[in-house]
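Here's the structure, in C-alpha cells; my notes come after.
Here the complex is missing one protein chain, while the rest keep their positions.
Moving on to chain A:
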C-alpha cells in the first residue's frame, strides 16, 4: 500500500529565521501517527505547511506529497491547494470556541465542505450532515443550531464532523482536546479514532500530551527545536527512548514515579530561532559534550530512529 503523506526536508522560515528544519515524515494509509513536543517545537507549523495554510509572512520549503495528488503541495497555488484541502486532507484545530462561523447554522457549515468539492448534491449533503452529527453523537437538531448554543466539546465534535465530511485520506488534528474539559477529552479522542478507522483515513495527531499519543497513535515522532529528534512505534519510543530529550519528556510525565518531587527538564524551550547550532537540545542536555556542536546524523531507518550523539540505553551495550 502507498504511503498517504510523504514529507521530505520540510523547512519553515519567517524572514531569515528557521522555525522548522529538515523534517522527514511519512504517514502510511490508515496509519495513526503522533507528533509530540513542547510548545514552540514546530509541530503546528509542520501541520499548517502540509495544508498550505501558513500565515502570510511564513514560508515553507522542501517537499510535501500526498498519494493521489499529482503535484507538490509546498508552494502550490491557491487554486490547486483549495482542491486538496477539505477533500484529501482535513484538519481539526485546537480552539473549538472560535473555529466555527458564529453567524452560520451548524448544518450549513457542515454541508458546505461537501458542496465546495461537489462530492454530494444539496439534498444528499444534508442527509450526510445528519449522519455525521450522529457519528459524533450530537442530536440531529444541532443542524439548525448556531455555534454559540453549543459547548466547547460539542463544537469540537462539529469541527470533527465537517473535517470527516469528504472522507479525507488524511486527517490532521492539532491539539484537538487541549482546550476541552478533561471529562469530554476522552469522548472526543474516541470519536476521532473511530472516525478515521471507519473511513480508513490516516491520522496525524499533534499534541504535547504523551498519554493521549499512547492511546490514539501507533507510531510517534518527537519534535524539538523545529526538528524531529526521534521516531518509532509508540511502545518502543515510550519504553526505550533513545534521544535524551525524549527521555527527559518521559521522566517529566511519569505519573507512577515514587519520588515526591516532579522531574523536569532543566531550562526552558528557547524562543523561536534561538536554538543552538548542532544538536538543538544540547543547551538543556546533561549528556552534552563538545561533539554535540555538530548536528547529529539520523540513526536508524526512515520510520524508526533518532538523532543523538549520546543516545540513552547504549551504556549497557
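Quick note on the criterion: contacts are C-beta pairs under 8 Å (C-beta built on N, C-alpha and C of every residue); 3 or more make two chains touch, one makes a residue touch a chain; residues count from 1.
What we mean here is this: contacts and distances are computed from a predicted model.
Looking at the choices "Dihydroxyacetone kinase subunit DhaL", "Peptide/nickel transport system permease protein", "Pyruvate dehydrogenase E1 component beta subunit" or "Iron-sulfur cluster assembly scaffold protein IscU", the name in the UniProt record of the chain not drawn here is "Peptide/nickel transport system permease protein". In the complete assembly, the contact with the undisplayed chain comes from A:116, out of A:116, A:251, A:272 or A:312. Only one residue in the set A:100, A:192 or A:216 touches the chain that does not appear here, and it is A:100.
Listed residues A:62, A:86 or A:195: the one in touch with the omitted chain is A:86. Counting over the whole complex, chain A has residues 51, 53, 56, 78-79, 82-87, 90-91, 93, 95, 98-104, 112-113, 116-117, 146, 148-149, 159, 162-163 touching the chain that is not drawn.
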